[in-house]
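Here the complex is missing one protein chain, while the rest keep their positions.
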Amino acid sequence: MAFGSGCEHFGSGREMVASGVRAQGLGALQSRLRAYSVPVIACGVFIAIVSQITDFYLSRLAALIAFWAAVGMTWNLIGGYAGQLSLGHAAFVGLGGYVALVLQQEFGIVPWLGLLASTFAAGLAALIVGAPTLRLSGIYFSLATLAYPLILQVLFTYWGYQEALIPAHPESPFLFMQWRDNRWYAAIFGMILMLCWLATVFLERSHWRYLLTAVREDEAAAAAVGINTWLVKLWAFVISGSIAGMLGVIYAQMLFVVTPETMFGIGVSVQALIVNLVGGPGYAIGPLLGTLITVPISQALEAQFGSISGAAQLVYGLVLIVVVLTIPHGLMDELRRIDPAQYPTLGRIGSLLMRGTTRAAPPSVPGVVSSPVSAPVGKGEVLLKADGLGKAYGGVIALRDFNLEIRQHEFIGIVGPNGAGKTTLFDLLSGFQRPTSGRLYLRGENVTRSAPYRLARSGVRRTFQIPRPFGRLTVYENAMLGGLVGGTEVARSSMEEAIWRPLRAVGLAHLANKHAESLGPSQIRLLEVARALVSRPLLLLLDEPLAGLDPSEVHELIDILRGQQAEGLTIVLVDHAIETVAKIVERLVVIDNGLLIGDGVPAEVTRMPRVVEAYLGSRWDDARR
Amino acid sequence: MTAIAVRVRCTLLAGMTGFFALGLSGAGAQTTIDIGLMGPFSGPWAEHGKFMRIGAEMAVEEINRQGGIKSLGGAKINLVVADTGPSVETATNAAQRLLSQGKLSAFTCCFLSSFSLAASEISERLQVPMLTFSYSDVLVRRGYKYTFRDSSGADFQVKAAADLLKKEAAKIGKTIRTAALAGDNTAASVDYFKSLAEVLPMSDIRIVLNRVWTPPLTDAIPVALAIRDANPDVIFLGATTFDDSVGIIRAFNATGVKKLALGNGAQFVTPEFFDALGPQQAEGVMTTQGTAITKDPYAAEFLKRFRERTNIRWTVHDTTSVYSHLWIVKEALEKAASADPKKLRDALASIHITTPPPTAFTGVDIQYDGAGQNPKAPTFIVQWQDGVPLLIAPGEFAVAPLKWPS
Partner (left out) sequence: MSLTTIFQAIVGGLLLGGVYALLAAGLTLIFGVMRVINFAQAEFMMLGMFGAYFLSTWFSIDPLLLTVPVGIVIGALGLLMAQGLLERVPRGDHNAQLILTLGVSLVLQNLALLLLGPTPRVVVRPYTNAYWSPAGLFINHARLYACVASLVIMLALYLFLTRTWTGRAMRATADDPLSAGGVGVNVRRIHVIAFMVGSGLAGLAGTLIATFNAAAPSIGNNFIIIMFLAVVLGGLGSVAGATLGAFVVGLVQSMSGLLLPLQLQNVMLFLVFVLILLVRPQGLFGFRQRV
C-alpha cells in the first residue's frame, strides 16, 4: 500500500471505537452494561436511602452532597479531563441561579422553564467567555477565569440583587420547585448527578477520552496529531458551564435567599475544585469520592468548631495542604498506582471504583484515519513549498527569505550549526509558528496562516526535539492517537494493521501495553515516529531525531526511516550533525544565520566552502585534505 | 398470699412505677434548655458577632445565676453557638443543623438580614421560634409565625430619624431641605437608602446627591468632595465596613464637610471606631440603633457589668439586642412552662413584658403583633458628644439633646 495513494478509506474515529466494541460481541455488551449501570444503580440506592431520612439536617446534607458532587463532575470536564484549571466555575453556577431567579421575579416564569433558560444562558456565557480565554494556556487561563465570577458578582449587586428572595409559593411546591422537604432536592440533584456520571462514563468509553487526554497531557503534541485543541477544550467548557448553570437554578431554589456572594463567591469555585482535587480529577468517580469525603468533614468541622471563630475554616485549609502534599493527583490516582500484590484490599477497592468507568485496556479496534488526500499524489509532486519564508522576533531575524520545495518521495536533511535558525524553520514548516514574511504552500494550497492541527490533518506530521509522548497512555494508545483524527471511510480489517505496522516497524510492538512514561529515551523517540506514521502521512518532519542517541540507536532509526521512505514516505530531517545526516539523505539543505547556504546532493554540499566555514571554519577543509 | 395483700402490693408497685415514670418524663426535672445564637463569627462582620456573643453570654450567666427557669424547676439555659459563615448556604446549614439535630427551644440570629431571612425559612419549617434584630422589613412582612423582632426596622427607623431631624431643626429655627446619601451597596444600606428615598420627600427633604460604592472604598476623598460641593443640610451614611465608616468621616474632616451625619448600625459606635478617629473627628456623628442603654436603672447596672467584663466603655446594639432577646425568651419559657418550641412560640406571640431586663433596652413594653414585630419599638439615635456616644432620641430616653455642628 503506497502512502498517500488515496485508495484507503479509513473511518471516523468515533465510529470505529463504537464498532470496535460491537465487533467484540457479548463481552463488550456486558462491559458496557456494567459501566452504565453503575451510575444508575448508585442513583437508585441514593434515592432509596434518602427517602428514608426524616431528619431535616441529614436530608439537606444528602442534597448538598449530591449537588456538590454534580458541580464537581461538571468541573471535572474542563479541569480534570481537559486539564484546564478553572478557578471561576462559580460564574456558571451563579449565572444559572440568577437568570432563573430574575425570570421568576420579574416575569413570573416558573423555575422549570427557568432551568432551560439558565442552562442555555450559562452555556452561551461559557461559549462567549471560553472562546477567547481557552486560547490561553496554563496559569493565564486560570487567572482569567478568576475574573468572571467577580464581574458577575459586581454586576448583579449593581442591578439590585444583593438580597433576592425566591418568590414564595407554598401552595404549589412542584410547580415552583420549592419543597419544604429537602429530600426532593436531594432526589433531583441525585438524578442530575447520575446524568453527569453517565455522560462521563460515555466520554471515557469513547474516543473523546483520548482527545481530552491528549489535550491535557500535551497540547503541542495533540496539535501535532491533528487535534484542534481549542475546539476540544471549548466543547468541554461549554458543556461543563451549561450543566453547572442548571445546577445553580436548583441550588438557588433550595437556599431560598440568594446573595451574590453565595452564588458567585470564591468559595463555590474553590469547593468545585477541592472535591476534584481530593477525589481525583480526570476520573469519573473522582468528584463523587471527593465530595463524600470533604462535605461531611467540613460539616463535622462546623458542628464541632462552628462556635470558635475561624476554627473550621482553619482546619479545612490544613486539610487542603495535607491533601496536596500527600495525594497531589487525588485519591483515585493513588488507588490506581497501588500495587495490588502489596496492598490487596486497597487494590480491590481501587479496581472496584474504577470498574466499568476507566478503561483498563484501550478499545480493541480503534478508529484510524489516513491522510485525507483529495487527489492522489503524483510522483515528484511538490508537497510543501516554502516561498520566501522569514521570521523575526522583535529586532532579531531568525530566518530570512527561505525557499524550499519538498517533493514527494524525497529524503531531505536540513542542517545547520547551532543558532542557525533550524528550530524556527522547523516550526514554520510544520505550522507551529507563523512566519513574519513569506508563504507556505501545501500541495499548492496556501497554508501560511493555518493552525498546526490543520497541517497535521492534511498529512504533515512531525516529531519533537524533546519527545512529547502522552505519558499516561500506553504505547498502543499513543500510536492510536496518531491516527484518531481526521478522515474518510475505511476498510475495517486494515485498521488494526494501521497501528501495528508502525509499531512493529519501530520495534515497539512488544511494549504495546506499557505506559509511555516508562519507556527509555530512545524508545520514546521511536514511539513518536510510530505515532506520526500511523496516519499514513504525506510528509514526515523529524526535529533533531539523532540528538542523544548512541550509534546503534542511530543506526536503528535510520534503518526504520529508510524502510519507510522505500514505501513511499517523504521525509525531512532537521539536525545539526552534518556528517551523519549527509550519509543518510538524498538531498542536503544547509542554513546558517537564518539564510539558506546550500541545497543539493550531500557529497557536493558538504564540500561547499560556505558550508564548511559555517560549521568548522577553514580548518575542516584543511584537515580533510 | 391473701387477695388483699396482693392488691396492696400491686397498688404499691403501681404507685412506685408511676412515681418513677413521673420522674423520667421530666416533669419539673428538666435540667438544661438549649437556646441558640447564630451570628457572623468569621469574615468581615465578625466584630458584630463578637458583640452579639458577649450579650448572649452575659444574659445566660445572669439568668442561670438567678436560678434559671423557675417554672421548669430551675432549668438552666445552655447557649448553643453557631457561625453563619460567609454565605447563605453556610448560614442555612448552621440553622438546619442547630434546629434539627439540636434540641433548641429558640434561637437568636443572624445580624445580616440575608442570613436572618434564610434562617427564618428554616425556623418556620421546623417550627422553632427565632428572634432577630436585623434591619430588613421583609422579615416581618411574610406572615411567618416563628419570626420575632422586638426592635425597629428600616422604614420605622428612617421615619423616626427624619422626624427627629425636622423637630430639632425647628427648635433652632432651621429647616432641613436637602440631604445627601453616601453608602455602600450591601443589603442593609440599600434598604436604608430605599426607605430614605420614600420617606424624605414626604417630609419635604430633597435628595441632592446619591453616592453608592462597592466596599471597600479605596479613597473617600472624592465622595467627601462631592458632598461638599452638593452642600446638603444633612448627610445619611450607609457605610457598613470598618475602614469605610472611618474613612468617610476622616474625609469629611479633611475636606471641611461640617454637616450632621447619620449612620445606620453599630459600626459607628464601636470603641475601634472611636480610637481610629479620636474625639474631635468623631464629634457629632450619629447612628441609629435598635436597642440602647435607656435611663432605666437596670440598663445602667448592665452597663457597669459590661464594662467590668470587657473594659469597653459603652455598648452597641448588637450586644443589648441579643441580651434582651435572651431575657425575652426566659420570660416566655416561664410563661410556657415548657421547653417545647411550639409552646414557646405561642408564649412569645402572646407575651407582654412590662419590666426590665428586656424593657430596659427598648424603653417600651415588649409585645409582638401578628406579624412578629414589636410595633412600639422606638428608634434610638446615638450621637458622639465629647468622646462619648450619648442617646439623643427618642426624647423620653434622651440623655442629651442633639448637638448641631458648629
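Chains: A and B, in written order; residue numbering restarts at 1 for each.
We take it that contacts are C-beta pairs under 8 Å (C-beta built on N, C-alpha and C of every residue); 3 or more make two chains touch, one makes a residue touch a chain.
This is a predicted model, so every value here is computed, not measured.
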{"item": "Touching the absent chain when the full complex is considered, from B:G67, B:G143, B:P201 or B:G278", "value": "B:G278"}
{"item": "Candidate in contact with the missing chain, chosen from A:V270, A:V382 or A:A451", "value": "A:V270"}
{"item": "Candidates B:I63, B:L131, B:L196 or B:V246 - the one touching the absent chain", "value": "B:V246"}
{"item": "Touch with the omitted chain, as defined above, among A:Q105, A:S142 or A:T436", "value": "A:S142"}
{"item": "Per the touch definition above, residue among A:N182, A:S309 or A:Q408 touching the missing chain", "value": "A:S309"}
{"item": "Touch residues of chain A, complete complex, unshown partner", "value": "85, 132-133, 135-140, 142-144, 146-148, 150-151, 154-155, 157-158, 270, 273, 277, 308-311, 313-314, 316-321, 324-325, 328, 394"}
{"item": "For chain B, residues in touch with the removed chain", "value": "41-44, 46-47, 49-50, 185, 211-214, 216, 218-219, 221-223, 225, 242-243, 246, 250-251, 253-255, 272, 275-278, 281"}
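Quick note on the criterion: only the chains that are shown with their structure count from here on.
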{"item": "Length of the line joining the C-alpha centres of chain A and chain B, rounded to whole Å", "value": "55"}
{"item": "Chain B-touching residues of chain A, taken from the complex the two chains share", "value": "55-58, 60, 64, 154, 157-158, 160, 162-163, 165, 168, 180, 255-259, 261-262, 265, 267, 299, 302-303, 306-310, 312-313"}
{"item": "Chain A-facing residues of chain B, complex", "value": "41-42, 46, 49-50, 80-83, 85-90, 92-94, 96-97, 99-101, 113-115, 117-118, 121-122, 125-126, 136, 138, 142, 185-187, 190, 214"}
